[in-house]
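Here is the structure we will look at.
Complex shown without one protein chain; remaining protein chains in place.
Chain IDs A, B, C, D, E, F and G follow the sequence of writing; residue 1 opens each chain.
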Amino acid sequence: MQHDVIFCGFGGQGTLFAGQLLAYAAMDAGLHVTWIPSYGPEMRGGTAHCTVIVSDEEIGSPLVRAPSYVLAFNNPSVEKYELLLAPNGVLIHNSSLTSHAITRAEIRVVPIPASDVAAEIGNAKLMNMVMMGALLQCSQMLPFEAIERALEAHMSTRRPELLALNKRALQRGVELAQAQSAGLGVEASA
Amino acid sequence: MQHDVIFCGFGGQGTLFAGQLLAYAAMDAGLHVTWIPSYGPEMRGGTAHCTVIVSDEEIGSPLVRAPSYVLAFNNPSVEKYELLLAPNGVLIHNSSLTSHAITRAEIRVVPIPASDVAAEIGNAKLMNMVMMGALLQCSQMLPFEAIERALEAHMSTRRPELLALNKRALQRGVELAQAQSAGLGVEASA
Amino acid sequence: MASKGRIVIDSERCKGCELCASVCPHHSIHMAETFNAKGYRPAVWVDTDEQCTGCATCAVICPDAAIKVYRQVALRAVPSGV
Amino acid sequence: MASKGRIVIDSERCKGCELCASVCPHHSIHMAETFNAKGYRPAVWVDTDEQCTGCATCAVICPDAAIKVYRQVALRAVPSGV
Amino acid sequence: MIANTVEVDPSDRVDPLDRTVEELVAQRPKTLSEIDTHYCPGCMHGVAHRLVAEVIDELNIRERTIGVAPVGCSVFAYNYFECDFAVAAHGRAPAMATGLKRVMPDKVIFTYQGDGDLASIGSAEILHAAARGENITVVFVNNAVYGMTGGQMAPTTLVGMKTTSSPYGRDLKMSGAPLKMSELIAQIDGVAFVSRRSLHSPAEIRKAKKAIRRAFEMQLNGQGFSMVELLSSCPTNWDMKPVEALRWIETRMVPVFPLGDFKNSVPKNSVRGV
Amino acid sequence: MIANTVEVDPSDRVDPLDRTVEELVAQRPKTLSEIDTHYCPGCMHGVAHRLVAEVIDELNIRERTIGVAPVGCSVFAYNYFECDFAVAAHGRAPAMATGLKRVMPDKVIFTYQGDGDLASIGSAEILHAAARGENITVVFVNNAVYGMTGGQMAPTTLVGMKTTSSPYGRDLKMSGAPLKMSELIAQIDGVAFVSRRSLHSPAEIRKAKKAIRRAFEMQLNGQGFSMVELLSSCPTNWDMKPVEALRWIETRMVPVFPLGDFKNSVPKNSVRGV
Amino acid sequence: MPKQLLKGNEAIAEAAIRAGVDAYFGYPITPQTELLEYMAKRMPELGRAFVQAESEVAAINMVYGAACAGKRAMTSSSSPGVSLMQEGLSYIAGSEVPVVLVDVMRGGPGLGNIAPSQADYFQMVKSAGHGDFKPIVLAPATVQEAIDLTGLAFDLAEKYRTIVTLLLDGTLGQMMEPAELPPMRPMPAEMPAWALTGAAGRKKNSILSFRMEAEDLEAHNLHLQQKLAVIADEEVRTYEYMLDDAELIVVGFGTAGRVSQTAVKQARQKGIKVGLLRPITLSPFPDRRLSQLADEARGFLVVEMNAGQMVEDVRLSVGGQAPVKFYGRMGGVVPMPDEILASIARLDQATTKAPPTYKIEGPLVPLTKAHEVTR
Partner (left out) sequence: MPKQLLKGNEAIAEAAIRAGVDAYFGYPITPQTELLEYMAKRMPELGRAFVQAESEVAAINMVYGAACAGKRAMTSSSSPGVSLMQEGLSYIAGSEVPVVLVDVMRGGPGLGNIAPSQADYFQMVKSAGHGDFKPIVLAPATVQEAIDLTGLAFDLAEKYRTIVTLLLDGTLGQMMEPAELPPMRPMPAEMPAWALTGAAGRKKNSILSFRMEAEDLEAHNLHLQQKLAVIADEEVRTYEYMLDDAELIVVGFGTAGRVSQTAVKQARQKGIKVGLLRPITLSPFPDRRLSQLADEARGFLVVEMNAGQMVEDVRLSVGGQAPVKFYGRMGGVVPMPDEILASIARLDQATTKAPPTYKIEGPLVPLTKAHEVTR
C-alpha cells in the first residue's frame, strides 16, 4: 500500500514542516517514507510544496505526477492540484482561505476551515496541524498516536505549551474530517 | 623523393633559422616542406633543434624517428643523432666544436670546420651557413641558387652587407663538402 | 485647506514592507488590514489631516517604485512649444 | 701580508652572469676565457694584490650560490660543548 | 527620482484660485520595466534598480546602455530594466562588460553586482577591470550576505554576524575581517570614481543617486573605471523587518563601511550623453 | 647568507702568529639543494631562493616547512629546496597553502610566486588569503614580465615597456597602469606584514633577507598573513645583460614600485621556531 | 544506530564527518548548499577545518593542499561550480592525492536553473578536466546509499590515491528519507609516507602533476591507466532489480534509476519481463555486466535526465548485440514512472525475441521531439 501526499501552500504556512511531521511519523511506524520539497530562488513568499510518499515497500520514485492526497493550504494550490490529483484522489483544502470552485467530479473534496479553527484554538500557525488531522482521518494511513508521538519527538522542546495546542489542532482536524465524511457517506478509496 | 633533415645545436647558433631558410628555399622551389622546432621552457641556453622535411609529394608526418640528414652544430648533437640517423644517413658536423668519436660504420660522416671557416670569413655567426652549404652539396636536394634566393628574400634587409658574407659562407660549405666527398669517393645515397 | 501633496500607491505592486510609512514625516501612510493579490498588506495613504506635502520621501524609499507623488506648485507660465 | 679573505667559486655551477664581478669592491673577480661544461665562461677569483676582505658581497649577489667565502677573524675562544 | 525638469501630468488639476498646479514629482522611471520584481518585501535591490534607471533616464542614454547582471538575487535585473542586458557568470560581469565595451566604446556599459559576486568569486575580475581603467560603471550592492543562496557569509559579512555558513558568528581568526572593496579599488591607478553610499534613509538614497549619476558621467566622459558601492539590506536573510534592517545598516554597517567618495577624478569636458 | 653563529669550517687554517682563524662566512644554505637551477644566467630567482633557504636555516624550521611552488619559471622550486614542496596550479598557491595550513597549523607554509601568478591569474586567491589573515608567508617575485612563457606583459609591467604581448609598449589606455600588490594587500585587515624589497644590489639583498625573515617570524608568531615582494630581474626576456638588468630594476622599477614595509605589525611574543 | 529522517545533502555531510573528513572547503551553490552549511556548523565543533572559499576554483585548490598533507579532504558543488574546478581536479588527478568531491547536479548549460539534472555525466565520467584521467564516480539513489557511498568514497580515494566523486542530482540532495548513519570512525594516527608533513627525519617529499619530459609523462600516464584497469576489475558496483528473467533491461543511475524502478515494477504488473540495472559506479562502468546481460536481452532502455550521455557507455558495453533505446528529460524535469512505463511498453513491442543484427542508424545524439532515440 502506497500513499502519495502533496502538501502545498504559501511560504510561512508550515507546509514543509507538516510534510516532515508525516514523514517522521511514518518512519517511526516502521514504514518506508520519502519527503521531498520544491526548492528555488523564489521559495520565500512564493509557493512552497513538498511530496511525501508513505509505503510498506521500498519506494522507487520520490516524485509523483498524480498524488492520491493533496493538502492545499491556499487558493493557487487548489487550482493547480485539482487537475493533477489521481482519479478518486482526495483534495483537502483550507476553506478559510480558498474560494476556487472545484470542477472535477470523481475526486473527493474535503474543505476544512483550518485557518479559522486554528485561530479559535489560539494560534493561526496551527492551521497546518488542523489540516494534518484531516489527512489522517481521510487516509487512515497512520494512527493518530503516531503523529502525536512524532510531534513530541521532533518538535522543538523550547515551548512545551505549544505541544498541547498542536495536539488539539490535530484532533480538531480529525473531527472536522469525520463530520465531512459522515456527510459524504462512503469514503473514496485512493 | 623525400629528404628529412634535423638541424641541432645550442640556442644562439642559428639552428632554427638555418632550418627555416631551407624550408623557404624548398617552398620557393615549389616543393612540399615542413619545419618543426622543439620547444620548451628550457629553450634558452639549452639545446635547440628543428626538423625539416622536403618532398615532392604531400608530407604526412612532420616528425621523423630516423632522419636521412643531420646537421650537428655541437657535441651533444653529434652524440644524440649519430644513433638516430637512418641507415646510410649523412651526419654533417661542425668539426670546429665537435670531438665525439663516431662509431656507426654505415653512415656517412662529413666533418666541416664550420666555426673556423666562419671566423675566417669574418663572423662566427656564419657557421650555420657554412653547414648549410655542406648540406646542399651532400644532398643535392636543392640547387645552390635556391638557397641564395631564399636568403635574399627572407633575410632581414637591414644589413645588406651581411648578404654577401652569407653567400660566401654557403659557398665555402659547398666547397668543403665537395672536398670531403672527393676524398670519400662515391657519395652514399640516403 | 487641501494638502500640498498627494500620493498614489499602486497597491498591487506594493509588498507591504512598511518603509514608506516609516519615513513619512507626517505619518500619512498606514498599512491596510486587507491583503492584495500577492498576499501582502499594502500601504495606504491616509491623509486625514491634510498634512502631505508631496515631499516624495516615501517614493524615494519605496523599493518597488509603487508610489507616484503629486505636488501643488505655484502656477508658472507653462513652457509653450517645446 | 695575505688577503683578509678568500673565496671559492664552484666553476661548474657558475653561469657566467658577471654579477659577482660587477659588485666586488676590489675587482678581485674576473671572467674566465674558457668555457665550463655547461658552456659558460665562469667567474674566477684573481686576488693578485691581495685585496679581498672576505666581505661576501659577491656571494650575496650570486644567483647560483656558487661562491664560498672565508674570512680571517681574530682568534677567539672556540665555544666548546654546544 | 525627482525629475529634473518638471513634467506636467495629463491628470494635473489646476486650481485657478490658488494659482497652483499639481505636478507629478515622483514616478517610476522609464528605464524600469513594468514587471513586478521578485525581490523580497523591503529589499533595497529595488531602490538600487530604481536609482540606476532614473540616472539612465536623466542622462537620456537608455538606447545606448547595456547592463550586465550578476548571479545573485539581481540575476533578474535583465527583466527589470528597459535596456539591453546580458547575464554574466557568477562574478564575471566585469570581464563580460570589458568584452562589450571594447567592441562598442561608444556604448554605455554597466554591471550590477552583489557582494558575493563582486568581492568573492569575482574579485580578480573587478580588480583587473579597475586596473585596466576599463571605461565601465559598476553598481555594487553590498548587503553583507549571499542573498540568493540563502544567507551565507560574504566577504563583507561583519565580524560576529551569524549567517547560515557562519553559524557561530563570523570569526576573525577563521574568516578574517570584512573586505572593504571601495577602499581597495580606489587605490588603483586607472580608477576614476569610487564612492560608497547607503540606502538606509531617503537622504542617503538621494546621495546614492548623485554618486551613481557621477559614475555614469565619468564613463560618458571617457574617464575610466567608476564604481558605486551601495550598502543595502537583506531583510530575509538577516531575519529582520525591512525597517529594522535599514536601521541595522545605519548602526552596524556604516561604522564598518564608511560612506563617502574614495576617488573622484576631476571632470573632463562636459557630459557627452545628455 | 651571513651565518649568524660563526661556523668553523673543518678546513679552517689557523695562523698562530696573526692569532687569526679563517671562518666560513658565506656558503650554500642547507635548505638549498645541491641541484643546479635551470634559471637563466643572472636571473635573480636564484638569489630569492637562496635568501628563503637561509632564513629557513637560521630559523631552524626546515623540517616543518612546506613550500608551495607556482607555475612560472620557479615551478622547479620544489627541486631546489630541501624541504617538502607542492606545485600549485597557476595562481592558486595561496589556496593550496590555505589547505595545507588549515590542517597543519603548527607547520610553516610558504608560497613562492611570480607576478603573473600572483597578480594576474591568482589575484583573487592572494586577496582572499590575505583577507582571511591566513597565517602563511608569501614570497612574491616581481620581475615585471611573464618569464616562463617568453616575456609577455604582466600586471606589473611598466607603462611603455615592450614585451612580446605589448609590442608597442604597455599602453595606459589599453592595459592600465602597473598593479602595486604590496600597497593593495597592506590595506587588508588580516595582514600582519607586507614589505617590498629589491634584489638589485648586495645592500638591497641584505634588506630583502631581513624582510623575508620577519615575514616567517610573523607566521611563527601566529600573527597572520605575511608577504614580501621582491623586485627581480628577467635578463632573458628583458633582453639585457644581468648587470644591466639590475641597474634597470634600480632606475626604472624602484621609482614605480617604492621599497619599504607597507605593514608591519608589532611582534607578539618571541619567535616560536628558533 | 536507529534510523533518522535525513536530507540527502546533510546525510552526506554527516557521513563524511563520521568517515573522518579532516577538512572541508566549499562555496555556496544551490542545490548543495545545505552540505556546506552543515559543515560550517559541525566541523568547527569537532576542531576540524572548514573554510568557505572565495570561489570554487579556490575551494578545489584548498582541498588539493589539505589532501597533500595526507588529510581526508572534500568539497562539494553543483554543475557551474564543478566546471570551475576542472583545472584543479586535473592537477589533483595528476598528483595522485585522494580527494572526495560531491557534485549535486542542476540544470544546464550555463546558469541554467537549480532543478535536478543529470546533464553532467559526461563532465564527470569522461572529462573531469584536461588530460587522460578519470575519477571514480559513485551514483547514489537513496539517502542510505548516499551515506554508505560517502564512507566508501573516502576508502577508495585513499586506496587508489584518486578523486572519488559522488554524483547525484538536486532531488536526492534535497529529499529526506529514513537512513542509518555509521558510527564515527577513529582518526588515523599516522599520515601516509608520501604526504607533505615536513621533511623531519626523512627525505623531502614533493607533490606535483608536472612531468617536463614527454617520456616521463607518458610513463606516469601509463601508471594512471593501469590503476584504472585495476579499479575496473575490482570496483564495479551495480544495483539490480528483477533481472533474473528479464528480456528487457532498463538502465538508469541515481534518481532516473530510482524512478525507473517504479516503472519496472508497474511493467511487471502488466506482465512485461523487464528488469533494472542501476549502475552505482559510473566509473568504472559496469560494461562487462551489461555485455553479459546483452547475451540474452531483447532490448535495453536507458533513462537519463539529460540528452543521452550514459547511453553511449551502455551502447559500448552492449556492443550491437541488442537495440538500445533512450528516454530522457532535460532542464530539470524529472521523468515520471508513467512516461518510463510507456517507453518500456514501446520497447517491448518493437523488439522480437531473436536479437536482430543491429546497426547504427542516424546520427549519434539528436533527440526527436519525444526525447526518444533508438540506436
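Going forward, contacts are C-beta pairs under 8 Å (C-beta built on N, C-alpha and C of every residue); 3 or more make two chains touch, one makes a residue touch a chain.
Computed from a predicted structure; not experimentally measured.
Asks: So which of G:23, G:248 or G:307 would be touching the chain we can't see?
Replies: G:307
Asks: Considering the complete complex, identify which of E:86, E:159, E:172 or E:240 is in touch with the unshown chain.
Replies: E:86
Asks: Among G:57, G:99 or G:246, which residue is in contact with the omitted chain in the full complex?
Replies: Considering all chains, including the one not shown, the answer is G:57.
Asks: For the chain left off this view, which of G:3, G:220 or G:268 is in contact with it?
Replies: G:220
Asks: Which chain E residues would touch the chain omitted from the figure, given the whole complex?
Replies: The missing chain touches chain E at positions 62-66, 68-69, 75, 78-79, 81-89, 92, 95-104, 107, 124-125, 127-128, 132.
Asks: Mind listing the chain B residues that contact the chain we can't see here?
Replies: These residues touch the chain not displayed: 20, 23-24, 27, 32-37, 39-41, 59-65.
Asks: Tell me, which residues in chain G touch the chain that this view leaves out?
Replies: Considering the whole complex, chain G reaches the absent chain at 57, 79-80, 82-84, 86-87, 90-95, 105, 107-113, 115, 117, 119-120, 122-123, 126-127, 129-134, 208-222, 224-226, 228-229, 232-233, 284-285, 287-288, 291, 306-307, 309, 312-313, 315-317, 319-321, 329-333, 358-360, 362-367, 369, 371.
In the analysis below, only the chains that are shown with their structure count from here on.
Asks: Which one of the chains is closest to the middle, using the mean of its C-alpha atoms?
Replies: When every chain is reduced to its C-alpha mean, the one closest to the whole-protein mean is G.
Asks: If you average the CA atoms of chain B and of chain D, how many Å lie between those two points?
Replies: Their C-alpha centroids are separated by 42 Å.
Asks: Compute the distance, rounded to whole Å, between the mean C-alpha positions of chain C and chain F.
Replies: So the centroids are 62 Å from each other.
Asks: Among the residues of chain C, pick out those that touch two or more other chains and give their numbers.
Replies: Residues 38 of chain C each touch two or more of the other chains.
Asks: Show the residues in chain E shared as contacts by 2 or more other chains, in ascending order.
Replies: Within chain E, the residues that touch at least two other chains are 40-41, 75, 120-121, 123, 148, 155, 174-175.
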